[in-house]
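Shown here is a partial selection of chains from the complex, left in place.
The first chain written gets the first letter, and so on, giving A, B, C and D; residue counts start at 1 in each chain.
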Amino acid sequence: MVREELRRLLEGVRDARVSPGEALRRLAAPPVGDLGWARVDHQRGLRCGVPEVIYCEGKEPREVARIAREILRHGEGLLATRAGVVHARALRRVAPRATYHRRARLVALARPARGARPVGRVLVVGAGTSDLPVVEEVLYTARWLGARSEVLHDVGVAGLHRLLAHRDALAAARVVVAVAGKEGALPSVVGGLVSCPVVAVPTSVGYGASLGGLAALLSMLNTCAAGVTVVNIDNGFGAGVAAARINALAGPRPS
Amino acid sequence: MVREELRRLLEGVRDARVSPGEALRRLAAPPVGDLGWARVDHQRGLRCGVPEVIYCEGKEPREVARIAREILRHGEGLLATRAGVVHARALRRVAPRATYHRRARLVALARPARGARPVGRVLVVGAGTSDLPVVEEVLYTARWLGARSEVLHDVGVAGLHRLLAHRDALAAARVVVAVAGKEGALPSVVGGLVSCPVVAVPTSVGYGASLGGLAALLSMLNTCAAGVTVVNIDNGFGAGVAAARINALAGPRPS
Amino acid sequence: MVREELRRLLEGVRDARVSPGEALRRLAAPPVGDLGWARVDHQRGLRCGVPEVIYCEGKEPREVARIAREILRHGEGLLATRAGVVHARALRRVAPRATYHRRARLVALARPARGARPVGRVLVVGAGTSDLPVVEEVLYTARWLGARSEVLHDVGVAGLHRLLAHRDALAAARVVVAVAGKEGALPSVVGGLVSCPVVAVPTSVGYGASLGGLAALLSMLNTCAAGVTVVNIDNGFGAGVAAARINALAGPRPS
Amino acid sequence: MVREELRRLLEGVRDARVSPGEALRRLAAPPVGDLGWARVDHQRGLRCGVPEVIYCEGKEPREVARIAREILRHGEGLLATRAGVVHARALRRVAPRATYHRRARLVALARPARGARPVGRVLVVGAGTSDLPVVEEVLYTARWLGARSEVLHDVGVAGLHRLLAHRDALAAARVVVAVAGKEGALPSVVGGLVSCPVVAVPTSVGYGASLGGLAALLSMLNTCAAGVTVVNIDNGFGAGVAAARINALAGPRPS
């Protein structure tokens, strides 16, 4: 349960749309769902604004499904990352209305109480077509968290005109997420073009001295553009959460 | 000149507080101040919200002073980072009213047109007393950029009660900057307590396998707390800029 | 043969429960079992308190079985680590009563002479569900060595309340083993909460800049909590032995 | 205040050796000593068994002295690590009876209430004469924490007879701390000779591919001797605390 949902629940009681008994049931839920081998943190949404999310890598499909059921029982929607096809299948059995974003390896089910339409403007820019999976992981994570989010594909620095052609989109963003592998130069160039926060995501795209994305990561950490911050290699989910949090801060943007 | 100053200049012309000639002079300034060996980017404030800042490390004091004079000639205030005592002395000759934050190694002169009082709430939390220089670099940078900013010193994770005693301050922040050396665990713990954006700054405090701060950096990049973003080791300036940008996005915060 | 077993053997002779001939046979065993290509160290139990243990990785099942037979011939129980299904099957043929802990990849057969009930209190705390295999390797190793051992699953620092809810268990432990991947912050937080020895185990859980567990390892080595010691990445066996040795030192704990 | 001291204080009240008022004063002390830029954790002794210790590296002598005064005001003795001559001089002004172990760079003042004589047996073994500073940091830290502690100098593996000549000392130890630089092989050899816990300390002694002690650190983490645990490079203090904690667990050792 995130803060917003709690507020709505209390307003529901005030307005008699929700019975005190129902509210009690939801509020009396234990803060931790203990599955024996896992401990689902039901307070996380309230505390951090992002409910517990399932990281599927290395978990067996039935474990993932078991955790999902526990989360869904508390009515917070569902997000599962690094989900392979087998994970997706197991989750769809538990949450038939969930969507599987195959390239992004995300399974998402909108949070029921979130209602409302997306706010703000997150712009995700990707350097190359090989960065697509990470770009989409950012995109769908941010959307799942309620942020209006758009993408600018394949605008790497070796053909600057592709990026410069979209200066309006850059200027309109509240937060830009720049995704790049290889030499990871895109966030530095973007950081020199905008005044909003920029989150950089290195990807493992590349070979040899790319060292699995370390070259791009180091490049981004050393950016000459002030105010760019960085997440782990291929961590589209983390960047999506950071962007959504920043985006959520903003009131209506003065034009 | 940042966007806000440009708006004010134009309003000044409209309101006849500024003569068109004076406005012309300021707007007609070339976008780059060419010193032969340096090229001061006078558009940066307008473009990125942060005017050109002087990085003193490895520059000679007279070079630093020369660049400062060029910046001041365009009336944007002044910030110089990694400034040793000799740099500070040279800068004070050019900008006598500037302040030297010795521990933070910053020389700062408030931007004249910025006026107004600080907005939002940036909270800088530091893990140990050895992290003070970086903590203060974040603090004074954020303040220079107009952010209301406070500090929580010496709240490392080996004594959690020191941090947990300040949950209200954490909850009141629009953005938290968590600074830590050694194992760099503070941002992960902070990230689990708040719902606002968190910027993590690794410091080079430590020895041996700390590898000059790499251990803390890697730790922060791998944080289990979603949505934490990271800057370079000891990069208090970068974190201050990022925090100020995020903080500036926010309208009045609902209580 | 560990020291305790030797003592019991000699007492058996004194009490006429064991014939001198039988004792002779066992004591006259050569200190090394030479298989041509392997040299089983039969003195290790006596010398180090831990009998020779089989590391299965990279060995063929029949080799593992051959070594197991040599160990069993000297009556010391059996422990085989990093055992895949094929290793387990081969070992079960040699030692039908042995247990295969699949997730922990351990094959264990209790040492016959060990008798007695487990002593002390080893507490294994794990940061996340992905750390389960290593957590269980610690657990079953420590139990095999005679230590009373319990587990606290999924108490990573991003949801501190999950850990803090178990302060009594932490206070009751003689030694805590803290297992974590990603940023590896758990041992630092645990180290700030207890006064008993803490052994930290980094896991290879993570991706990108986790560098196969190096990030967690470095984090733990640089912990700000004094007195935490560390073992190799994913080395649940080593941590289990260390914990059991420490645990074995303790007499009854004053409450 | 460590647990033992608390017990003694309460017994003093019971036995009327301490007035309730005096006990009140000491117990009512705030858990944190807030110096503005530093937050001394007065609960640490009670919580972790080791009072707050001052890490001098990078602090100015007057800062170190200021923290020391705050610690001494709560009567817990004093330990300052990585203390240069100037730190020692400043500390001696605050605590004239403190001892400066120059090679170990420690300033130590025994905890007044600790009374009693040292218990157990910690054995510190050092590989070479260049490792002396770290060896002595372990030694004096363990002694300050109440552990009976001895040293075996210069017993590196290139002359095994030097170590093997002291098997009795090894057998008599409750915990062995093995300190080595270069290839760091000593803990592996020691680990094969004893059944008590072994703590390994890599030192930065070496050059070239020693990588500032990383070679020794990696060697120790990969030891083939089960149950050896490791601390950071040159971290004699951490090893001393770990050893003292383990040593404190033990009741009288059966011979």
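Observations
We take it that a contact is a pair of C-beta atoms (placed from the backbone, for glycine too) under 8 Å apart; a residue touches a chain by one contact, two chains touch by 3 or more.
The structure displayed is predicted, hence computed values, not measured ones.
Assembly remark, whole complex in this entry with 4 chains visible in place, copy number of the identical chain is 8.
We adopt the following convention: only the chains that are shown with their structure count from here on.
Look at the CA centroids: the one farthest from the centroid of chain C belongs to B. Separation between the centroids of chain B and chain C, computed from CA atoms only, is 49 Å. Centres computed as Cα averages put chain C at a distance of 27 Å from chain D. Multi-chain contact residues of chain A (touching two or more other chains): 44, 47, 217, 232.
Taken as a graph of touching chains, this assembly fits none of the simple shapes: it is neither a line, a ring, a star nor a complete graph.
All chain pairs that count as touching, in label order, are A-B, A-C, B-C, B-D, C-D. Within the complex, the chain C residues that touch chain B are 127-128, 156-160, 182-185, 188-189, 191-193, 206, 208-211, 214-216, 218-226. For chain C in complex with chain A, the touching residues are 129-130, 132, 153-155, 158-159, 161-162, 165, 205, 207-210. By the touch criterion given at the top, residues 2-3, 44, 47-50, 53, 174-175, 191-197, 199, 217, 221-222, 225-232, 237-239, 241-242, 244-246, 249-252 of chain D touch chain C in their complex.
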